[in-house]
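My structure is below; once you've seen it, I'll send some questions.
Omission of a single protein chain aside, the complex is shown with its protein chains in their original locations.
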Amino acid sequence: MSARLEAALHAGRLELVASPHLKGPQSTVRIMWTVVATLVPVVAMAAWSFGLSALLVIAAATLGAVGTERLFGQGGSLADGSAALTGLLLGLTLPAGVPLWMALLGGAFGIGFGKLLFGGLGQNVFNPALVGRAFLQAAFPIALTTWPIPGQGWSRWAGDTFALPLLSGGADAVTGATPLGLMKFEEVSTPFRELFLGTTGGSLGETSALLILLGGAYLAYRNYLNWRIPVSILAVVAGLSSAIHAVDPAGFPGAPFMLFSGGLMLGAVYMATDMVTSPVTNAGAWLYGAGIGALVVLIRLWGGLPEGVMYAILLMNALVPFIDRATQPRVFGTGRRAAT
Amino acid sequence: MSASLPTVSGTPEAPRAAEEGRVPVVPHTSSPRLVATLAVAGAIAGLVLVLVHQWTEPRILEHQARVLDEAVVEVLSGPSSTRTFFLVDGAFTAEPPAAADTASADRVYVGFDAGGAPVGVALAAAEPGFQDVIRLIFGYDPAGGAVLGMKVLESKETPGLGDKIEKDSSFVAEFRGVVAPLLGVKQGAGSGGDDEIDMITGATISSRAIIDIINHRLEAVEADVQALWRSAPAAPSMAGGLP
Amino acid sequence: MGELLWIFVSAMLVNNFTLVLFLGLCPFLGVSAKVGTAVRMGAANVFVLVITSLTASFLNAFVLVHAPYLRLISFIVVIASLVQIVEMAIKKLSPTLFRELGIFLPLITTNCAILGLAIFQTNRGYGALEGLFFALGAGAGLTLALSLMASIRERVELSDVPAVARNMGLVLVLAGTLSLAFMGFAGLFTS
Amino acid sequence: MSPRVTTPSEDFLRGVWRENPVLVQLLGLCPALAVTNTVANSLAMGIATFFVLTGSSLLVSLLKSWIPKEVRISAYILIIATFVTMADMLLAALVPDIHKALGAFIALIVVNCMILGRQEAFASKRPVGRALLDAFGTGLGFIVALFMMGTVREVLGNGSFLGVPLFGDAFEPWIIMILPPGGFFTLGLLLLVFAWWEERKDVPVHPRHWPHGVTVTVDAGGPGGSPAGAGVNAPRSD
Partner (left out) sequence: MITLLDGWLKGGFRHGVHPPDHKEATASHPIRRMPFPDEIVLPLRQHAGAPARLLVQPGQRVERGDKVGEAQGYVSVPIHASASGTVTGVDWWPHPDGSQAEAVRIAVDPHSAQIPRPRLVPRWDDLNPDQVRDAVKDAGVVGLGGAAFPTHVKLKPPEGMAVETLLVNGAECEPYLTSDHRVMLEHPERVHFGIRIMMQCLGTSRAVIGVERNKPDAVARLRATIPDDLDIEVIALRVKYPQGAEKMLIKAVTGREVPSGKLPIHVGTVVQNVGSIAAIAEIFETGYPLIERIVTVSGPGVVRPSNLLVPVGTKLRDVLAFCGGLTPDAREVLMGGPMMGAPQGDLDAPVLKGTSGIVVLTAAEAKPTRVHPCISCGHCLDACPVFLNPSLLGKEAQAGRYGDMVEHHLMDCMLCGSCSYVCPSNIPLSQMFALAKGAVRREQQRAKEAAAADGPGGGKAA
């Protein structure tokens, strides 16, 4: 045997790794960063609609999330992209004119109390971005429901962007209303085309249904989100609101309005599908989505708030452990479920 | 709380332990003695409470009456005297028959000016708001059909937002002289009608609840109040607060 | 009917006893480690709450109009004894039911949700029927909060919770987040 | 469990800090969360509870040899309820505004198991002086905890302390802090800080039945026996 061959057969550099020795194409890090990437058009749209304030608000929320993860998270956990995604999503749920310090605080709270306290990525029960959003909503209800009018130009600073920490802005912003607010409190409906393209008032990321649907479709195609969740949410919202609209057309809006107004698209595609906080089983995904859809309709039509997507998702997040227990797959060769 | 107390009810074991723990392990005391002890303790407790009650009750009642009186005076813009009318058998009367249950009967408070002429009726009402039941009192002029003033007595609306229904003086001021039934409009979006109330931005549900409470209340007793008004109620014989 | 529905929904969701009014925190924090236990605890709570509501209605209507200062004492004494009697009756009549629910009963009697129900019901001037719906709503809300918390904690038990959060800190934050989520129900069925 | 001999100062100080009823033993959480949205309410609730606790402890300690074991819990509750009713009526007569703000939670002092716990664990076994010291300490600890909660919540939630504005008009209040979730979060935060502090001191954190469901007893009764022994049937609540 030649020396070359002997060298080539030397066992010293062989790795001993447990099977399987092949690895599928999916990677947690890639999933997170891809989701971030599909949000770029949505962010761009927000900037186009609401001006540079939009970018600053999103940046502040992201900084809050990433900074908290860096300070209190496990070493290297920033690289998985989940904290950045949380911050980005939180930013997209905020109005353009919210003071930057609030966005930062929301990001920090969401990551700190919504994620790190549970042990970090994968362990949390509630969607951290929505925990941050719900905290801000409860803490600063007025700032969080002050909606600058979109389409006022690129370089406009909206509202209270530069308010000093802990202080309110006090700027007299030109404010508009969201389509849902108009519907709930003034019984004015918004044309469908505006809803679909996103030229209406609202949170930074909730206005363009089109871009969100495109991003979601790509993620579903790559299996980076469970398509059953958005499909069941949207189907239940459409079905319930159509039925209610049929009974009382004057009192309740129809399905197109319900689907394309408010944060439903962003919530259904990007928030409810957060893998960590949604059911692990497919049957559970259907139930979970249906529950979110039903709660959204309940809160929007009969609740005190114009919008209920955030609360619907948080409430169903709380039910996920329950749903997971109830929908375990039936184990091969048994009549029984994997977990009881 | 029991996070720290060992007998907490949580695990099935704990109650079982509790079960066993109930078996008396201490020297037995005779039943009459037990009953007697508790009876004596109860009697002493009752006695103490009656004493404290007798001392505090007049003060508490006085305070309650004062609060109500102040509210009535506020929503009727300072009448010189007021008088309570009870709804008995479909009509308001100042002195209900002895048999009537005045404790739970519906009532209104009529305010009179210095000359003894009635200036308006104050009505209390309550309905669910955003968070919980809102209780309020408002003054009403049956002749002109106008609300004279409104004061929230109790609410749990969101601090800083919904609680503006009682803390926002411009909102409260809107209820002076507005014609019923009231109509809530978005701030600045009204047509200037004399039945319009500008709702609070961001607290639409709470604002609307106030308007609804007043409208519903008036709807329910309007006829009886008009009847009372037509009967030209008399001022109390001596000026003063509510009975 | 609408008012009864509102009383029920309000007690269960909008003003949830545990998550908004902080009543019944004892089982919520101490007991909610297993879903099965939590659900049975909730059921036992519903049971005691209904008894309490009926008792309070009776006491309010016939006894306490004459001696309001004895309210607290009579609530406590009468409810505790009544539950004790019912417990003994169940033990005799249905040992199965007793095993399922009965063991919780003595621990619930002086739970502050029970006394809270009696007092709130009195303060709001609810009659017997309204009180019953109030009790059912409160019980449903307690059961919901308990079982949600329990299922979440079963999941969190498998997590790598940081040491500082194990000292009930995480449980309180969880409760806070649930309470935050329940804010979504505010204003339900009022407009 | 053989009673360890304690000094009077130990009896007093224990409840104030090291075995703080709220922050360490997690007792009396219902009022600690429900009424601490302002400092004034917190103090009022703290003082009312202090009053009930000391009154009950005094009486229980005085009567301890006359109260038969079988009915002692009922007797304690009767005593506590009497004091609570007195407190309720006195507050209503003297400070009606605070009484209105605290609402039903004054009556609920009855089911604050901290109070019953002290009777069962301490007052019923000790001389009057020690019982009073213990009640003072525990009551003070309760006031301290409620005061801390109330301070955090009012300062952040309203920008004021005891109603006095601290930051001027431009301050943006964190309304959540005076809402129910804020109560949970504030207490959660305090517990986190406490745990972090304990950890930093390298003292093991109080054992609790977390995360594995194993209940570990913390001697709530302190020296002299925990409620585990005699008081298994003791009613508790928040």
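Which chain is which? They are A, B, C and D, in the order written, and residues in each are numbered from 1.
Keep this in mind: a residue touches a chain if its C-beta (ideal position, glycine included) is under 8 Å from a C-beta of that chain, and two chains touch if they have at least 3 such contacts.
Since we're looking at a predicted model, the values are computed, not measured.
Within the entire complex, contacts from the absent chain reach the displayed chains A, C.
If you put the hidden chain back, the residue from A:L78, A:V280 or A:A294 that touches it is A:V280. Residues 157-159 are the ones on chain C that touch the missing chain.
Where chain A meets the missing chain, the touching residues are 1, 4-5, 8-9, 11, 13-24, 26-31, 80, 82, 120-123, 223, 226, 275-282, 285, 324, 328-334, 336, 338-340.
Basically, only the chains that are shown with their structure count from here on.
The interface holding more C-beta pairs in contact, when C-D is weighed against A-B, is C-D.
Averaged C-alpha coordinates put the centre of chain A at 43 Å from the centre of chain B.
In whole angstrom, the spacing between the mean C-alpha positions of chain A and chain D is 41.
Rounded to whole angstrom units, the spacing between the C-alpha centres of chain B and chain D is 32. Taken residue by residue, chain A touches two or more other chains at 113, 117, 135, 138, 141, 304, whereas all remaining positions touch fewer.
Multi-chain contact residues, meaning those touching two or more other chains, occur in chain C at positions 25-26, 29, 33-34, 69-70, 73, 106-107, 156, 159, 161, 165, 168-170, 173, 176-177, 180, 183, 186-187, 189-191. Only residues 26, 29-30, 33-34, 74, 77-78, 81-82, 84-85, 88-89, 103-104, 107-108, 110-113, 176, 179-185, 187-189, 191-192, 194-196, 199, 205-206, 208-213, 233, 235-238 of chain D touch chain C when the two sit together in their complex. Listing the residues of chain C that touch chain A in their complex gives 35, 147-148, 151-152, 154-156, 159-162, 165, 169-170, 173-174, 176-178, 180-191.
Here chain C touches chain B in the complex through residues 6, 10, 14-15, 25-27, 29-34, 37, 41, 65, 69-70, 73, 103-104, 106-108, 124, 168, 186-187, 189-191, going by the rule given at the top.
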